[in-house]
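Apart from one protein chain that is not included, each protein chain of the complex appears where it belongs.
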Amino acid sequence: MVSFENDYNAGAHPEVLRKLTETNLEPLSGYGTDPYCKSAREKIRRAVGLPEAQVDFLVGGTQANAVVISTMLADYEGVVAAETGHVSSHEAGAIEYTGHEVLTVPQKDGKMVPETLRRYLEAFFGDENHEHMTFPGMVYLSHPTEYGTLYSKAELTEISGICRGYGIPLFLDGARLGYGLMSRETDLTLPDIAQLCDVFYIGGTKVGALCGEAVVFTKGNRPAHFMTSVKRRGALLAKGRLLGVQFDALFTDDLYYRIGRHAIDMAEKMKAILEELGIPMYLDSPTNQQFVVLENGRLERLREQVAYSFWEKYDDDHTVVRLATSWATTEEDLEVLREALKRG
Amino acid sequence: MVSFENDYNAGAHPEVLRKLTETNLEPLSGYGTDPYCKSAREKIRRAVGLPEAQVDFLVGGTQANAVVISTMLADYEGVVAAETGHVSSHEAGAIEYTGHEVLTVPQKDGKMVPETLRRYLEAFFGDENHEHMTFPGMVYLSHPTEYGTLYSKAELTEISGICRGYGIPLFLDGARLGYGLMSRETDLTLPDIAQLCDVFYIGGTKVGALCGEAVVFTKGNRPAHFMTSVKRRGALLAKGRLLGVQFDALFTDDLYYRIGRHAIDMAEKMKAILEELGIPMYLDSPTNQQFVVLENGRLERLREQVAYSFWEKYDDDHTVVRLATSWATTEEDLEVLREALKRG
Amino acid sequence: MVSFENDYNAGAHPEVLRKLTETNLEPLSGYGTDPYCKSAREKIRRAVGLPEAQVDFLVGGTQANAVVISTMLADYEGVVAAETGHVSSHEAGAIEYTGHEVLTVPQKDGKMVPETLRRYLEAFFGDENHEHMTFPGMVYLSHPTEYGTLYSKAELTEISGICRGYGIPLFLDGARLGYGLMSRETDLTLPDIAQLCDVFYIGGTKVGALCGEAVVFTKGNRPAHFMTSVKRRGALLAKGRLLGVQFDALFTDDLYYRIGRHAIDMAEKMKAILEELGIPMYLDSPTNQQFVVLENGRLERLREQVAYSFWEKYDDDHTVVRLATSWATTEEDLEVLREALKRG
Partner (left out) sequence: MVSFENDYNAGAHPEVLRKLTETNLEPLSGYGTDPYCKSAREKIRRAVGLPEAQVDFLVGGTQANAVVISTMLADYEGVVAAETGHVSSHEAGAIEYTGHEVLTVPQKDGKMVPETLRRYLEAFFGDENHEHMTFPGMVYLSHPTEYGTLYSKAELTEISGICRGYGIPLFLDGARLGYGLMSRETDLTLPDIAQLCDVFYIGGTKVGALCGEAVVFTKGNRPAHFMTSVKRRGALLAKGRLLGVQFDALFTDDLYYRIGRHAIDMAEKMKAILEELGIPMYLDSPTNQQFVVLENGRLERLREQVAYSFWEKYDDDHTVVRLATSWATTEEDLEVLREALKRG
């Protein structure tokens, strides 16, 4: 049995785990004040190319989204997201729990289209008064998106420009950022993202850590007394070292990129296998999540050897499933997948 | 330099870390559905003596308090706590963030006095209508308390009876439960607590885990769709294994109790050293946290060799500090403390 | 200058004001416990045909929506509304402020289509687990809708049946209910609505009162300690008499219906004038709000004599405006409108 169920089904990358083990007995101060958190912050500042960036570590993605959005929005503001954005429907109302509305706009391939955003903001901030409606106070993107797709540098630059024109911060959810950065089809680098966004996070949970997301405030715009706001949301870890040590490892010897590249390599090989077998893709994803359309009978048989994720019904006879790679995916896993699919 | 700063300054107990390492490469399903979570739940059910108990794993203590309180209270209810209770003032408003009031009552030695609670509830639910006030909807205790003190079986039984008389659930915060259970002065066992409380949690973060608290609903009273409520509070871990594996280790071969006992043994030796040196205790704590009164000059010198926690000013010349032991405390650490204090 | 700007631009209907004046000096107990509140509740119970209905008075529509929705939903639930529903976008995020998500479904003529709702609920409660999404916990309709349109008895019956099939309460926002009930094209009566809905409100603010909405719980399903929940939302009026006296007047001698009928009569005459002048309607509304498409130049001139509401741009040369009637609209007002429009 092999698993392509998701990119968080294994534990930590061995280099991450090794560092946790090596540092385990050191007595360290709590709440993110230890030297590994400091070192990890410094390495991340270098990696994003902003010596003044402010970096905080949170435990998971939903938490990072809710904390960042709710601490940066004003009372009367909501966050604009694509209707397929993760915060729009797959967080069980975590943003609304903080009292804020998610303002949705139509999407294309899982992405927000710059022109759509421009028109939305023009309509709101145009001639008519909209004081009876929630103000758009932040734009949320994820990169990669829910469908594994990516923004081009031109697209992100345009969205960033629109946001700045209205004085609205741009927030990029990078839960799977490592796979976006290492995609063969991207022209966006980590420093580009840091330049273009006001805040973003570098996902650890889905890119080799046991848990952890590194939130980066790029413009000295970290909310005042952020630690207290984090604590009151139940999001402050006593043993902050757990996050600091892991991110310190992820940003040592390019581990974060190596993890991303390996998963991309595995995904590309998987795509070749699928093409070879004539299995149609649901959409064209350049990252580690591949969405394929399988006949239900075949799927039934596949289940015995391969773990995958149900995505949605395609038609009465077919299903869309997601196959994800990660640092833990091996060539042998791909062989098992090939043989299992071959059997038809 | 040795550290008695707190009981969460080291990483994980070696047996916990070993289990994380051994299971690291296994592909496991997420969100608490993996076999280690299942096994840990089963072991905890046996340890608490309730085959039907419902067990959920959360990441930290503030989170556990906020999630449990806010999912169990009705809209118009608040939680009753001692004025020194952890939720009353040291969680940065995490309970209020969920929209609920903490109703405080006077304390004695950090504990809620049964008679105080009884009078408080009698006054509220007595003759007069109090519809303009928050209803008491839960009673919160911690065991050990903020001051390391413990409830006796008689006290907890009385409080439990008062709560049941009013149909109000009793919630016990066991962030440091291991030290309470292994105290030489306690007559309360884990099954007692499970019998007397409606919900409680077994603290991992401060008792040998990297992170994690095991919430136990004792009466089939787990809130409906609890997982969704956990997720919308940003508290659902994708790699739920991180918590399951750790609690599975903590409840294998009595590790949880061994950790507790070791810390208690170290604390008792520390008390003997303090007594021998004539250093006054601020209060009499039977658990792993000891509160001592030190002359400021002595404290200044101590700082060079021993990490401790500032608690509060005692008078112009003296300070109350907390010295905590844990699984990681060694006899050598105590010797360093003794020598450092001796120097005066 | 005459006004068709909205249905709340005049004060109270003279019969309502007279009753306020007559009772002004009587000393009465507060918070809804006075005899006029009691009398109004009784009259409303008779009007809706449910002797056991529970009736509460709130001040305004946004408040009524937020209070009802947030006190009836479970923590993990959201409210399903048409994408054009009032709570979906025109309440400045008042529902989200209470921590709950508005789950939107497509609309037709401003209405929720029963089949759309059925499919939405089937998809959610079907085979797949959706614990990572907000549960649909209530269905929200308004009658009339934002566009002045009405549900037929068959439609409301079907929606009610779907809701009951899933055990989800049906909530009807009747901010303009009087106009719906008196429309010439409706087959829905107040007792029908009371039978088919779990909770609804009878709007006063827009139907002749200075302020006030009467919330009706039809099935003994008033949330426990509702008054306390109302108070903590800042929605409890000290001089509850202000609402009780007004609703007592509105439900004396059929005043509520007479107000509705007058406004409908005026709206029908307005439609005749518009048809006579060849002015196109934006949509066909059977209630007191009429939406017309006007050439921008004509609109510019109209503005000098007639107050209206901007609705939206139609195209570069035309605008959609709303013209509303109320108890205060007179035949003379209509004549001024006719002459103003005639001038072109």
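We just call them A, B and C in the order they show up, numbering each chain from 1.
Criterion: contacts are C-beta pairs under 8 Å (C-beta built on N, C-alpha and C of every residue); 3 or more make two chains touch, one makes a residue touch a chain.
Note that the structure is predicted; figures quoted are calculated from it, not measured.
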Field: Visible contact partners (per top-of-document touch definition) of the missing chain
entry: A, B, C
- prompt: Considering the whole complex, which of B:Glu52, B:Glu128 or B:Asp315 touches the chain not shown?
  reply: B:Glu128
Statement: Among listed residues B:Pro14, B:Pro35, B:Gly49 or B:Gly93, the absent chain is touched only by B:Gly93
- request: With the full complex in mind, choose from C:Leu28, C:Ile279 or C:Val293 the residue touching the hidden chain.
  value: C:Leu28
Task: Based on the whole complex, identify which of A:Arg46, A:Lys108 or A:His132 touches the chain you can't see.
output: A:His132
Where the missing chain touches subunit B, by residue: 76, 78, 89-93, 96-102, 128, 131-134, 310
Task: Write the list of subunit C residues that the hidden chain touches.
output: 2-3, 5-6, 8-12, 14, 17, 20-21, 23-30, 59-67, 91-94, 96-97, 205-206, 210-211, 228-229, 231-239, 241-242, 307, 328
Statement: Logged for subunit A, residues touching the omitted partner chain are 70-71, 74-76, 99, 131-135, 223-225, 227-229, 231-232
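We adopt the following convention: only the chains that are shown with their structure count from here on.
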- prompt: From subunit A, what is the lowest number of touch steps before subunit C is reached?
  reply: 1
- line: subunit B and subunit C have mean C-alpha positions lying a whole-number Å distance apart equal to 50
Query: When the C-alpha atoms of subunit A and subunit B are each averaged to a single point, how far apart are the two points in Å?
result: 34
Statement: Shared-interface residues of subunit C (touching two or more other chains) are 76, 99, 131-134
